[in-house]
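Heads up, the thing below is written out as C-alpha cells.
Only one protein chain is missing from this complex, and each of the others stays in its spot.
Chain lettering (A and B) follows the sequence in which the chains are written, and residue indices restart at 1 in each chain.
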Amino acid sequence: MSFKIYKPQILRDLFTFMKLYMDSDVKLLAGGTDFMLMLENNKIQPDLVIDLTAVQEMKGITVIGDELCIGALTTMTELAESALVRTYAPLLAEAAVSMGNLQVRNLATVGGNLANASRSADVVPALIALDAVAIINKDDGSRQELVEEVLRGSRKTSLAKDEVITFFKLKLAKVGTGMAYEKLGRRKSGAISLMTSNIVIEQTEGKITKARLVFGVMTPSARRARPAEDFLLGKTLTEKIATKAAEIARSYIVEYIQMVRPADLDRKELGYAYKLPVLEGVAKRCIISAYEKGGV
Amino acid sequence: MSEIILDMNINGENISIQVPSNMRLIDILRVKLRLTGVKEGCGEGECGACTIIMNGKAVNSCLVLGIQADNATIITVEGLAKNGEMDILQQKFIEYGAIQCGFCTPGMLMSAKALLMHNPKPSKEEIREAIAGNLCRCTGYTPITKAIEAAVKV
Partner (left out) sequence: MIEKTIIRADVFAKATGAAMYADDLLFDAMLYVKTVMSSKSHAEIESIDCSEALAVPGVVAVLTAKDVQGKLCNPTERPILALDTVRYIGDGVALVIAESLAAAKRGMKKVKVNYLELPAVYDTEEALTDGAPIIHGTSNEACHWKVRKGNLAEGFAAADIVLEQDFTTQRVYHGHMETEICIAEPTPQGVNIYCPGKAPFYARQPVADALNIGLNQVRAIQPVVGGSFGAKGTDAGIIAARAAIAAKHTGRICKIIYSREESMVECTKRHPFKLRYKIGAKKDGTITAMEIYGLVDAGAYTSETKRTTARSCVEATGPYVIPNVMTDIIGVYTNTVSNDAMRGYGSPQVDACSEQIMDELAIKLGMDPVLLRRLNGLKEGSLSATSQVMTGVSLDECIDKLVEKFDWYERKERIAKSKKHGDKVRGLGMACMYRGEAMGAGAIDTAGVNIHVEKDASVKIYAGLNEVGQGGHTMLASVACLVLGISDKRISVARVDSAYVPDSGPTVASRGTVLAGNACQRAAEQIKEKLAILVAGNFKVKPEDLSFANEKIFITDNPEVSMSFEKAVQACYNAGKNVYGFGWWCAPDSWMDPDGGSCEPYFSYVYGACATEVEVDLVTGKTEVLAFAAAHDVGHALNVMEVENQICGGVSMGIGYALTEEILMINGRVDNPNFRWYVTPTAVDYGEIIPIIVEKPSKFGPLGAKGLGEPATSIVAPAILNAIRDAIGTRIYQMPASLEKVATAISANKGGKA
C-alpha cells in the first residue's frame, strides 16, 4: 500500500510536520535497512513516511570541547571511517564495521540503530559502554538521556511519538583508556550478532579508575554489567582478576535475565547454554586486551 | 495511489520519473527504467545481487526506498562501460573466469567499482571485505578476488 512522503530539509520543518500528523501512523525513515524489511513484510503500513536523509543538522561528526558529537544520521561506514571516532572512540568504530555487510553499513544509521531498539543492535552496546548521551528533540524542546536509559526492552524506547534522536554526545577518551570489542557471529561478514562484547577500561598508573562492560544481545536491552565494573575498580589487572570479573559479568547477566524474563534462560533459540560460557571467555580476553591497550 | 517525482542522475543521464511512493529503488531501476542488470536475489539486503552505487557508495537497491534516491547520482552495471569499451573490472572478471552463472556478477562489479572509486590501490583484504556483502555460490570468490587484484594493477 502506498503512503504519503515528506522529506524535510531542516529540523524545524520536521518537527512542525510531526506535530501536525500526531494522530496519523507516521514512520521515520533514516537508513531504511530495517524499515524496508518491515515495509516489504507488511509489518508496518504507515500513512505517512518522513524521510530524514536530507536533514543536514542530523549529520556529521565533530569535537566540541571535550565531547565527540555524532549526528544521528551518521552511517555505520562514516562511523567506521571517521578519524575522530577511531581516535576517541575506537570501540564505536569497531562495532560499526562489524555490522551487516558494507552495503548495509553504507545506509544504516546510528540513530536508527538506537531507535529500532533491536536486541541484536550492533552499535548500541558500544554507545552504552562509552556513556553516550542521546540528544532527543521535539517541536518545543529537547532532552538528553543516557543511551542505556533510552532503551526500555526489546523494540522499546523512551522516545515519545513526536520525538526524534538528533545526535549523540560522548566524552573523548582520556589518556590511559583502552577499549576492546568482539562480536560473536556465524561468519565474518553479514552475520547477525549472537553476542557482542564492549569493554572500556581507564587506568592511572596501572590501577583501573573506570570500567565499562556491556554485552550486546544477551539481554532484551543492552545493560552495563555494573557488578563486574565495580569489581575491577581500583585494581591492577591480572589474569586472575580478569577471570573473576568475567565470571561476575556472567552471573550478572544470568541474574538480570532471571529478573526481567526468567523463561528466556531455557529458550533454546536464545542459546544461553552456549553463550554464557562463551561470554565469560570473550569478556576475559577483551578485558585484558582493553587494559593492555590503555597501559601504553 | 500516492505517487512521487524523483530526480536522479543515472549512469550519467539526468532523469525525472514519477513512481509510486512505496516503490523500492530496485524496482524503479529494473521495472521503470529497464536496467535489468540489477538483480534481485533475496530482497532483504543479504545477498548483494542488487548492489548499485548511490552517491559514491555501494548500497543494496532492494533496501532503498525511491524517495531516498531523490537527487542521487546512481551507477548501475549498465553504466560501467564507456564508449562501448568495458570497464577494466569487467575485462578482468572475464579474463580471470570470475563469471559463472553470472547472477551475482553485476552486484560484485558494483561493489568492486565502489571500492576502487575511493581506494584505487586496495589490499587483498580490503578487496575481500568490499565484496563480503555479495554472495556467490559458483566461484568460491577466488577468481573474483584475483580479477579485482588484476584490475588494480592496471
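By our rule, contacts are C-beta pairs under 8 Å (C-beta built on N, C-alpha and C of every residue); 3 or more make two chains touch, one makes a residue touch a chain.
What you see is a predicted model, and the numbers here were worked out from it, not measured in a lab.
Colleague: From the list B:38, B:72, B:116 or B:151, which touches the chain that is not on show?
Modeller: B:38
Colleague: Which residue among A:153, A:206 or A:277 touches the omitted chain?
Modeller: Checking each option in A:153, A:206 or A:277, the one touching the absent chain turns out to be A:277.
Colleague: Touching the absent chain: which residues on subunit B qualify?
Modeller: With respect to the unshown chain, the touching residues of subunit B are 30, 34-44, 46-47, 49, 76-78, 80-81, 86, 90, 93-106, 109, 125, 128-129, 131-145.
Colleague: So that we can see where the missing chain sits, which residues of subunit A does it touch?
Modeller: 101, 184, 186-192, 194, 271, 274, 277-278, 281-282, 285
Here is the rule we go by: only the chains that are shown with their structure count from here on.
Colleague: Counting in whole Å, what is the centre-to-centre distance of subunit A and subunit B, each centre being its mean C-alpha position?
Modeller: 29
Colleague: In the complex of these two chains, what residues of subunit A are touching subunit B?
Modeller: Residues of subunit A touching subunit B: 1-5, 7, 29, 32-33, 35-37, 39-40, 49, 51, 53, 77, 100-104, 106-107, 188-190.
Colleague: Name, in rising order, each residue of subunit B that touches subunit A in their complex.
Modeller: 1-4, 20-22, 24, 43-46, 48, 51, 57-60, 62-65, 67-68, 70, 111, 129-130, 132-134
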